[in-house]
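This view holds just a subset of the chains, kept in their places.
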Amino acid sequence: MALLDENRLFPVEGSARSLARDLYDTVKSAPIVSPHGHTDPRWFAQNEAFPDPAQLFVTPDHYVFRMLHSQGVPLEALGVPRVDGGPTETDGRTIWRLFAKHYHLLRATPSRIWLDHAFQEVFGLTERLSDATADDYYDHIAQCLAQPAFRPRALFERFNIEVIATTESPLDDLKWHRMIRESGWGGRVITAYRPDPVVDPDFQDFARNVETFCALGGQSGTGWQAYLDAHRARRAYFKEFGATSTDHGHPTARTENLSSAEVEALYNKVLSGKADAAEREAFRGQMLTEMARLSLEDGLVMQIHPGAMRNHSDPVLGRFGRDKGYDIPTRTDYVHALKPLLDAVGEEPDLRVILFTLDETSYARELAPLAGVYPCLRLGPAWWFHDSYEGMTRFRQMTTETAGFYNTVGFNDDTRAFCSIPARHDVARRVDAAFLANLVATGRLQEDEAYEVIQDLAHRLARQAYRL
Amino acid sequence: MALLDENRLFPVEGSARSLARDLYDTVKSAPIVSPHGHTDPRWFAQNEAFPDPAQLFVTPDHYVFRMLHSQGVPLEALGVPRVDGGPTETDGRTIWRLFAKHYHLLRATPSRIWLDHAFQEVFGLTERLSDATADDYYDHIAQCLAQPAFRPRALFERFNIEVIATTESPLDDLKWHRMIRESGWGGRVITAYRPDPVVDPDFQDFARNVETFCALGGQSGTGWQAYLDAHRARRAYFKEFGATSTDHGHPTARTENLSSAEVEALYNKVLSGKADAAEREAFRGQMLTEMARLSLEDGLVMQIHPGAMRNHSDPVLGRFGRDKGYDIPTRTDYVHALKPLLDAVGEEPDLRVILFTLDETSYARELAPLAGVYPCLRLGPAWWFHDSYEGMTRFRQMTTETAGFYNTVGFNDDTRAFCSIPARHDVARRVDAAFLANLVATGRLQEDEAYEVIQDLAHRLARQAYRL
């Protein structure tokens, strides 16, 4: 008995299925290139054992706890901490049993595939998680976690990770990255520059963040030029710790291209806290263009991740804080939104901007046509809710005919769930193998080309796109 | 010769096809649970013979007459009554021949499957309807309709309907429901509370409706509290006739969460007829939140059906009145629209709100992410124009990965075409069997789980979601 079907995610049919299998076999063991993600550098710096199974698989995984909550399980019962420090479940086994009892809720979701993959491939489990097997699972995983082979660095090596990027605020001192480097350990863990806390006026403590930021960046004041120079300084600092990219999590894709005088006035107003919603949005938009200009100076690849309405529920935000599974995608326009940035720097041969979306309607209508003509643009992989078999399939079906393969950038696992990383890359490789096999079976690609493209999609494009 | 392929709607391929068949066979004869629909309770109350074949299959079926009209057939020729009482075709056979002559227009539409299913399974016909067979069809169906076995109650029993909900205005006295109950017949026909005529200020005769409504609800005036109490009273009255749900057909999904003082002022303005379009929309939005609060009091499940622009053609509305096939879906936002209601009551464990959409772009982007986290939300099945093989398939493909199966509610036939009810449930069961078989064939679900889920989708979830 096994949790995983050997031929999962491949076409159901004979020759396409076997070609998909053959294509997949050539990349199955390829190194993992992970240019965008949210693992904690502290894991690799300290290399301590992961705590109990619930802390590894349930409590921090918003994909999991949101689904259980949607069927009435209180977040407290899953150990999600409260803002007010009030009581929540702390017993790992109790949380795990609750999780096991509701495991059927995850049927046919990507979480189910990732979890089963980790259970089988990382922990050697082969019976399905359920009420009946909950305790066996818990005991077995807990036992594993106590062993050196399950510490972060050992898993990193076992997962065959060539390079992994974490994401840090410009206010971060990167001490864990420094500790990793100084440890002499050979794993390549790099940072990425995510300036939202000092670029988004709606971010908590924005003005104070900017003050700290300018000081960290070696500036004596917080004027517009000092602020820009602080970005230059912090970007350079991040590059010392391997950063090759920046990341921008804006509510929309709006960009602006204001004159210097306009920008400076807007910046001052925003910093004063007197800017209205439209001005704050304009400032975020202008900062994308400023960041693009800085990328032309220092070569960092820009990533734009727009379109999530964060923390949709006021009561849940108040009780449990940010990032509790209540981020909901919204319609996102790219055509009008990106024009100012693209008019300013879109034809620069050295600029690289990777676009993501949570609005799949933009794939064929906006993103593929834009990436299929602007030299600076590339399409990031299917993101977040769309990081799945159906989501990736739709991504390829809706972007390839207009943008081709070479305006895409391979896969991002984009996760803080460490044990799911091999599973996620495996899903992406299988979906791409299936997609390519189907192209060959329908006469849209020749077989020798498919063998080349599968390598591109599995690792080459990620290295190239992110300048790794 | 047969009109229906035994393996219709299943995967074309070997093992997935046979698994789909096996899954389907386990629910093929399961009872029909029909929690949302528009059959006429009078049929079951009076149990009279249906009139002629054209009156059964053509003249009242907007799916059919809109398609013929789109190719130039005047609505008058199909017997659709005119507002001014002017002449329209009344001869059933003449209408039927016109229908038969244009039957090819329905190729590959769901209507074709529903009609062929009714022709074959209900009336035993096996040759395709056409010019050549029109009269044979007409004579045969007319002959059947004259027999007791084709009266509404007999068909209800033959269709194996466990429960069916009709939909009534709060102004309705439910006399047909009373007659059904008093008849001693065992068929379970329940009502549902659809307050649009007293909640939507743009509804014809809104102010007069409210007046009647408050009186019906035992109130002496029409003030805001009286109005709310009238809702309480009418909802309780509807519950006496089996209602377990309310239904709300709003142009958008907008909700509001105004203060008591604001609501009362808005209500008074709306009732006075002086409210502008924005205020009328705000009132509709506020009433969704009020209805959710009443649901917390009395346990009725809320259904929200937004997004249709009703009666798109002014000339057709003027000549033939409402509901003549000119309702056209529009883009619908849920993320911003539902926030006020969800902030107010979205975390209440006893609330249940079932969301529908005509805008498929919201499935993966908005509805599945919302239903996948809010405990009160469930997703209604693919609706109206999407109540079809392709539509249901897209629904499952775009919602399952984020919302799972258990945030969906099974199937609604949502029809006034009585003979199509078994056909519609059959299509849904086949599509779900096909979807599940494909999940198993691609290693995304284990076979034993598929056998469990097919039961959930075919009848269990409908009972649970609607508290039947």
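To keep things simple, chains are lettered A and B as they appear, and every chain counts its residues starting from 1.
Everything that follows uses one rule, which is that contacts are C-beta pairs under 8 Å (C-beta built on N, C-alpha and C of every residue); 3 or more make two chains touch, one makes a residue touch a chain.
Just so it is clear, the model here is predicted, and its values are computed rather than measured.
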Assembly copy number, counted for this structure file with 2 shown: 3
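Everything that follows uses one rule, which is that only the chains that are shown with their structure count from here on.
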Relative orientation of copies chain A and chain B, as a Cα rotation angle in degrees, nearest 5: 120
Separation of chain A from chain B, taking each centre as the mean of its C-alpha atoms, in whole Å: 40
Partner chain A, residues of chain B touching it in the complex: 11, 13, 15-16, 333, 335-336, 339, 342-343, 346-347, 349, 361, 364-366, 368-375, 377, 397-398, 400-407, 438-439, 441-446, 449, 452-453
Chain B-touching residues of chain A, taken from the complex the two chains share: 4-10, 12-13, 66-67, 69-72, 104-110, 112-113, 128, 309, 312-316, 325-331, 358-361, 385-386, 388-391
